[in-house]
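Sharing a structure with you now.
Apart from one protein chain that is not included, each protein chain of the complex appears where it belongs.
So, chain A:
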């Protein structure tokens, strides 16, 4: 399972880096969205997968999956959501101000 997950995560990273390198600012935002998925999956994969019950004590199982990475990913999801939404609004404002979504047109003025 870990090998399969590593390959999937690699593919997600490839796609999000490719999206980061594109000219359209919207694609860049989509890239951040996908990249956060990749990171979360990587975090959860690096703990030992599926070695027991879900971390709920009232299940009375003998062993549970590692709860710590889950807590970390939960925090990360919320933060990524906050950042992505801010980024999204920023893209929206940028488009409204500059009338373009092309990053090459948005680069700093020549005399800088």
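By definition in this document, contacts are C-beta pairs under 8 Å (C-beta built on N, C-alpha and C of every residue); 3 or more make two chains touch, one makes a residue touch a chain; residues count from 1.
The definition used in the following text is that contacts and distances are computed from a predicted model.
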Original post:
With one chain of the assembly withheld, which option in "Energy-coupling factor transporter transmembrane protein EcfT", "Multicomponent Na+:H+ antiporter subunit A", "Dissimilatory sulfite reductase alpha subunit" or "Cytochrome d ubiquinol oxidase subunit II" matches that chain's UniProt protein name?
Top reply: "Multicomponent Na+:H+ antiporter subunit A"
Subject >> Contact footprint on chain A, counting only the chain that is left out >> reply: 1-15, 17-24, 26-27, 30, 33-34, 37-38, 40-42, 44-58, 64-68, 70-71, 73-75, 77-79, 81-86, 88-93, 95-97, 101, 103-104, 107-108, 112
